[in-house]
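First the structure, in the form of structure tokens, and then the observations on it.
Complex shown without one protein chain; remaining protein chains in place.
So that you can tell them apart, the chains are marked A and B in the order they are listed, and the count of residues begins at 1 in each.
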Amino acid sequence: MAKVLLKGNEAVVRAAIEAGCKYFFGYPITPQNEIPEYFSKELPKIGGAFVQGESEVASINMLYGAAAAGARAMTSSSSPGIALMQEGIGYISKAEVPAVIVNMMRGGPGLGGIQPSQADYNMCVKGGSNGDYRTVVLAPGNVQELVDMVQEAFDIADQYRILCIVLADGLIGQMMEPVELRKPKERPIPAKDWALTGRNGGKTHRVYNLKLQAPDLEKDNFDLFKKYAVIEENETRYEDYMMEDAEFAFASYGTASRVVRTAVDRLREEGYKVGLVRPQTLWPFPYEAFNRPQIKKYMDIELNMGQMVDDVVLGCGDKEKVEFFGHTGGVLITVDEVCDFAKKIMGGAK
Amino acid sequence: MSKIDRIFCAGFGGQGVMSMGQLLAYAAMLEEKEVTWCPSYGPEMRGGEANCSVTISDERIGSPLINNDASVGVFMNGAAYNKFIGKVMPGGKVFINSDLIDAENPRTDITYYRIPVNSIATELGKIQLANMVMLGAVNDQAHLVDQDMLLEAFKKVFGAAKEKFIPINKEALAKGAEAAAKMF
Partner (left out) sequence: MSVVFERSKGLTDVKTHYCPGCSHGIVHRLLAESVEEMGKLEDTICISPVGCAVLALDYFEFDGIQAAHGRAPATATGIKRVHPDKTVITYQGDGDLASIGMCEIVHAAARGEKITTIFINNGIYGMTGGQMAPTTLPGMKATTAQLGREVSLNGYPIRVAELIATLDGAKYVERVAVDSPADVIKAKAAIKKALEVQEAGLGFSFVEVLCACPTNWGKTPVDALKFVKDEMIPYYPLGVKKDTTKEGQ
């Protein structure tokens, strides 16, 4: 299929529809408004439905309903809106209905700003809702990967009956890149015999969220975590760049990782043995990718105050080996800044 | 080292700055190059100003952002020129709308192309063609994409309904190229 030049937000819609998503529920928030706008135009054409929810709270609960009804459905928002959705995220996780959320992150906390940020790492990766649960978190680094991951998110969600968050930032949403819509790899996707479809002559379907007896709830949670272990085994993903002979490594994802990639090129030209490890899944997190004895320092670069640092430390097992540089509040990092920071860490070690 | 062009376009809203960048990006994509187009971001996003950054490369593009490393700067009005001229790297090429920009104390480390795009567009009968005149000049002197590819891109970006405007846009591109060539 020929490439098309698409804005990230529009690409999300194309990819979702390609993946069979027919229902979208969402509430306006910058910088992701092209997503609901485009869906509102496209979904009626294919016999689906677009509903502008009265709030993010309503939107996520509409998604809960549509997903429980067996459909491929999604919502999208940006940071403060995702904060409001945390209630529904917990319910969807407990009920194990497969659903997809796209978060085009902006600066926080609170109302924050509208510029690109990665400040929702903790909220989305560690869980901002109550209880023991996990959501798969995919972190695209460019618009093509955004498209691939949105499509795959629906498959992963269905395969494991789990909520899948595509965690991008406002820049990926707003920028344009050539994109090709291609089929994701085949996955074993079970039939949704649990879905609310009416009895239709068969058994009654019930989607629960409450377990009043503690031992019953504990058993459910144990079962959830058995499933999570399988996902950790199967779905952990990262990309190495210039890591073969590297003595120092950047740790970075999403838009920040692109700036870092250019910094790696520049530092390599100057003779530094430096590479980049880019997590593509933030949960499950690629801990083993940061467990390389030959690496002297990991340099974590993010558009926040260092929310991934703990995970990199867990990966390499030595907090003395991890350094952080970033900007917050929607300020973007520059290649110069990353190079200057890295040189301070690496010293004269070329 | 692979060839990489970083083009920064700025002006005020309505001058076709964003679509100039998009046409360039689309044409580069049709030539199977790697390309990114970023709209204005950060504190640069103010009032009626519009700017975008286009990166064209033979290899996968890292940072899509332009800080002070633009190889090509395109400025459609004085405010944008004054604010962003520092984004062009030494040795870079700068294209200014000389109808609106004086550039009295030009930088000495970059090459200036002063194109009266408003006047040329007006002669062509439509001031709205100013961005296409500029694009013709930029593309001709900076050797970014094949000039005909910009017209292919025009079809893709603006759709079949606007195809009837291709001849006049083609002329605008040619006039821009001509004006830029005349400068040297």
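One rule holds in what follows: contacts are C-beta pairs under 8 Å (C-beta built on N, C-alpha and C of every residue); 3 or more make two chains touch, one makes a residue touch a chain.
Since the model is a prediction, treat every value here as computed from it, not as a measurement.
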Output for the hidden chain's shown neighbours is A
Across A:P28, A:G70, A:G128 or A:P184, the one contacting the chain not displayed is A:G70
By the document's definition of touch, the residue of A:L196, A:V331 or A:I345 touching the omitted chain is A:L196
The listed residue (A:V4, A:V57 or A:A83) that touches the chain absent from the view is A:V57
Residues of chain A touching the missing chain are 23, 25, 49, 51, 53-55, 57-59, 61-71, 73, 87-88, 91, 95, 196-201, 204-210
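As a working rule, only the chains that are shown with their structure count from here on.
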Chain A to chain B, mean C-alpha position gap in Å, rounds to 34
Listed in rising order, the residues of chain B that touch chain A in the complex are 22, 25-26, 29, 34-39, 41-42, 60-65, 67-69, 156-157
Given the complex, residues on chain A that touch chain B span 3-5, 115-116, 142, 170-171, 174-178, 258-265, 330-332, 334-336
